[in-house]
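Excluded from the complex is one protein chain; the other protein chains are retained at their positions.
Now for subunit A:
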Amino acid sequence: MNEQELGLGRCGSFRVHNMAENREPRGAVETELDPVEYTLRKRLPHRLPRRPNDIYVNMKTDFKAQLTRCQKLLDGGARGQNACTEIYIHGLGLAINRAINIALQLQAGSFGSLQVAANTSTVELVDELEPETDTREPLTRIRNNSAIHIRVFRVTPK
């Protein structure tokens, strides 16, 4: 199938991305720069326009809510209209665990009608170093973080 293009080609993005903090090589930053002179500001990760069947998992929203949201997308309306045959669950950094958890829960609750296919990727995040004094230029640096893109799709019994 085309999960390769759809799953891999898209990189994850998050509204709340301080969950990714733990992975940041902070030690390196601090040795190079005087913390008194720069403030670290993390920019939003670059994201692609969202399709209706993309779900970006974060650590702030309740787990149950995110799970039901996925379930609803798969189930569709009362008579199954607008049901998606496949959804993509994206998780970045700390939220990778949760994304996997959601996908597995969906699969477990589906009595075998759902399958999962996972892809991993690396997302480039931009950190901005804002100077505290007038004489310094602002700096930007790129930090990598891992992400997961799980395709959850319905299998039709043959």
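By definition in this document, a residue touches a chain if its C-beta (ideal position, glycine included) is under 8 Å from a C-beta of that chain, and two chains touch if they have at least 3 such contacts; residues count from 1.
Here is the rule we go by: contacts and distances are computed from a predicted model.
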item: Protein name as given in UniProt for the chain not displayed, "Ribonucleases P/MRP protein subunit POP1 isoform X1", "Presenilin", "Ubiquitin-like modifier activating enzyme 2" or "ER membrane protein complex subunit 1"; value: "Ribonucleases P/MRP protein subunit POP1 isoform X1"
item: Residue among A:48, A:104 or A:155 that touches the chain left out of view; value: A:48
item: Residue touching the undisplayed chain, where the options are A:81, A:133 or A:156; value: A:133
item: Contact footprint on subunit A, counting only the chain that is left out; value: 15-18, 30, 35-36, 41-49, 60, 124, 126, 128, 131-138, 140, 142
